[in-house]
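Note that this complex is displayed minus one protein chain, with the remaining chains in position.
All chains are identified by letter, namely A and B, in their written order; residue positions are counted from 1 within each chain.
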Amino acid sequence: MKPRRSRDVARLHTIAYIAVSLFAVFAVFPFVMLLINSFASEHAIINYGYSFWPRELSLSAYSMIFQSPQKMMRTYGLTIFITTAGTLLSLFFSTMAAYVLSRKELRYRNAMSFFLYFTQLFNGGLVPYYILISKNLHLQNSLLVLILTPMFSVLNILILRNFVANSIPASLFESAKIDGANEITLFIRIAIPLSTPAIASIGLLTALGYWNDWWTPMMFIQRESMYPLQFTLYQLLSSINFAAAMVNSLPVINMPKESLKLAMTVVATGPIILVYPFVQRYFVKGITLGAVKG
Amino acid sequence: MSRRFRFLCVVLALLIAGGSLLFATGTKETAATTSTAANQKEVHLYGYLLGAPLPGMSDVMTELNKKLKKDLNVTMEINYLGWADYQSKYPLVLAAGENIDWIYTASWCMYGTQAVRGAFLPLTSDMLAKYMPKHTQKMPAAGWKQSLVNGKIYMIPTATPDRKVSVALIRGDLRKKYGLPAITKISDLEPYLQAVKQNEPGMIPLNIESGYDLGGIFNGVRIETTPPFNWAISGATPYIYNYEIAKPTVTTELDGEYSAGFVRAANLVKDWYDKGYFNKDPFANKVRSKEAFEQGKSAVAFGNSIDTQGNIAKAIDSGFDVEIIPVLGSTGHYPADSFINNGVAISATTKNAERTLQALDLMMEDPAYVYLIYYGIEGTNYIVTKDGKIDNPPGITSDKNTYPMDQAGFWWVDKDYFKPMATWPPIYIKLNNSIPQMLYASPYSAFGFIPDNVKTELANVTAVWQQYQWPLQVGMVDNVSQAIATLKDKLAAADSQKVQGELQKQMDAYGAGLK
Partner (left out) sequence: MPLRKGPVLHEFRKNSLLYLMFIPVAAYFIVFAYVPMAGIVVAFKEFNYRGGMFGSPWNGFTNFRYFFLSGKAWLVTKNTFLYNVVFLGCYTFFSITLAIFIFEVESRWFKKVSQTMLFLPYFVSWVVVNAFVYNLFNYEYGLVNTIIKTLGGHAFDIYRNPATWHFLLPVFYTWKWVGFGSVLYLAALSGMDHECHEAAIIDGASITQRIRRITLPLLRPTIIILILLGVGRIMRGDFDMFYQLIGNNGRLIDATDIIDTLVFRSLVGMQDFGMASATGLYQSVLCFAIIMIVNSFIRRYEKDYALF
């Protein structure tokens, strides 16, 4: 018996390693090209396209991005703050709402889920949203608009709901209830710890959403001191694009435009790549549910 | 006990939620304070421009606010609408109407449509004479007439419209290398393109993108044989009129006396495309020909005499010999820009119209203000050389300049105060001097179409034109006459005639109103 089991497991493992590696290379290959060519000169990119070994190297794209180190540091700091605060708040309240929706004894839970989901189907468009935020709530140019407006996503809440409902045995809750726990205790002591994989992955996706958000600042932030990372880069790119078409400007030799697009992606992604491996261990480790048997 | 604890937990949760709402609500801008120094109350004004704030903007604004406070007891804050999103954000900012006193506007920047929807404050000649005396004095009456919409003035046009013509740039060094005669019109480019294709393997004769460059060859060739024309609506539409006639008829690029020229041009570009003179995929390329040109990739560049300045200078610096071909019509003319090509409008929701007008008058017409907001701070961002030209300060190159001129969005200032640039090569100065003779000022240059009655048809014509006419401009069709026939069918299906009729009606009314 033993040899047969190891052989088919080993075979699957081989297939798995190969398939995943292929995909990973396919996924990362453009990014690697991006990285290499972000160090290429504008002249090389326009004349020869992207190549593995750029003929001319240049740091002008990066020096343009980092030309004001204090500004970049402030941007990074701001973005990190918004991402952390936003993700923590979002996770806490989303998981709480997901927990509520998962409780089968709640009579109106389906109506409540529908109440949330309906907002995904219909929306009034840009105009009322813009007027609400800037004219009625006066949230423009505030830190609050960057943290609050992207905070909740119905998709995330429903995914969390499903996880809590299906992966945590009802008996756990029941036995705790018999011991006199109320809903909040159940939520904090049982639901949260046992949902760590889901919370971690939704947390990651939420954090990435905050990190990459350039739409909210584009709409509502005018003060340069409050631009988060992606938007700062995006502004830089559009002013370069514009400057290249500009009227009376004095010429700049080899202004980085194509290489700037690439450098921007690297600068925005860099921190995430460094953080991700640390966060990742929460996904793969599950908490043993031995408690049920007892 | 447990009930109270439970309750407290909920309260705490809500407090956390509520607390984050209380914290840092939108920073209200500084409230108006009564100044003891001046008679008038101090006000804070909000302006909007297109583009993005430059690194040196805060210094310039500090200086500007010093002057404005002294002269008018006014402080100002300027916000920017980025190029990539101004089309969606511009109407939103107006729709919200919050904290906005003045905003950049132009005939190509939604002036007509926004004015008609009530976004801007109508300006009477009394107001203008009283609060903008300098500018009223400088402006010719024709300029004000151009900003009329439904009989009212909704914007303050610039006193100095841009003087520019469409140009094509070629490599003089290559032309001479292959022994070709001087080139003065676009259809004569073929021997040059052929020589480049055969002998310069790293170059693409016509390396274009699908925005500005698309019509470079097509239009240049076409106007050699057709009567002069200009478009009645900017954007992707077929409607044109002859701007050298007093009472023009609105027609399309495919009809009447323009038809033969269209067919000739379409056949020529297809021939050139098939011969490989164009890059195969202009629609996926985002790099403009003038940038490819200065890097030595493209043999021809398209642009206008103003936006190619930088490219010309750069190309010359790289050792290329640049030759400029003005792209003019069969009568040797190019339509002049209207006065409303750059300007400012006052928001309908402003509370400080008079002070805004006064501030704008200074910014547009007072040389000290003009130099500050356009060129930056003297000594830091620009210097005036001994022979009266503008140049970078010593030791500062253009990419280190924190306030490169013309990028701050103040294009409506009075440009007659400007001095020439030190970097203009002789060939460019020569072109600039010859431009005034080429320009033809048509009374219809400021005509703004209000599409409300035909918006359905216009939307469909626009979509059809982009899908079926644009490929014809670069010869990316299998059969030219078939493609033209298809285009005509689709236009008819989109009820193009209806739009044309409405255009004619509005143009006639506009023409009558000008008298």
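One rule holds for everything that comes next: a residue touches a chain if its C-beta (ideal position, glycine included) is under 8 Å from a C-beta of that chain, and two chains touch if they have at least 3 such contacts.
Every value quoted in this text rests on a predicted model; they were computed, and no experiment measured them.
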Which of A:S68, A:N110 or A:S171 contacts the chain that the document leaves out: A:N110
Among B:A236, B:V263 or B:I383, residue touching the chain not depicted: B:A236
Residue of A:F39, A:Y62, A:F187 or A:Y210 in touch with the missing chain, whole complex considered: A:F187
Touch list for subunit A against the chain that is not drawn: 1, 4-5, 8-9, 12-13, 15-17, 19-21, 23-28, 30-31, 33-34, 45, 47-51, 93-94, 96-97, 99-101, 103, 105-108, 110-117, 119-129, 131-132, 148-149, 151-152, 154-155, 157-159, 162-163, 165-167, 182-184, 187, 194-195, 197-198, 200-202, 204-205, 208, 212, 258, 261-262, 265, 268-269, 272-273, 276-277, 280, 283-286, 289
Residues belonging to subunit B that touch the chain removed from view: 6, 10, 13-14, 17, 87-88, 90-91, 94-95, 97, 110, 113-114, 116-119, 204, 210, 233-236, 279-281, 283-286, 348, 451-452, 455-460, 462-463, 466-468, 470-471, 476-477, 490, 493-494
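In this text, only the chains that are shown with their structure count from here on.
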Distance between chain centroids, defined by C-alpha means - subunit A, subunit B (Å): 36
Contact footprint of subunit B on subunit A as seen in their complex: 42-43, 46-47, 60, 64, 67-68, 89, 93, 96, 126-127, 130-131, 134-135, 137-145, 147-148, 180, 182, 184, 218-219, 222, 224, 234-236, 238-239, 241-255, 257-258
In the complex, subunit B residues that touch subunit A: 2, 6, 9-10, 13, 16-17, 20-21, 23-28, 51-55, 57, 79-80, 82-85, 88-89, 92, 95-98, 162, 202, 287-288, 291-292, 295-297, 306-307, 309-311, 313-314, 317-318, 391-392, 397-399, 401, 404-407, 411, 421, 423
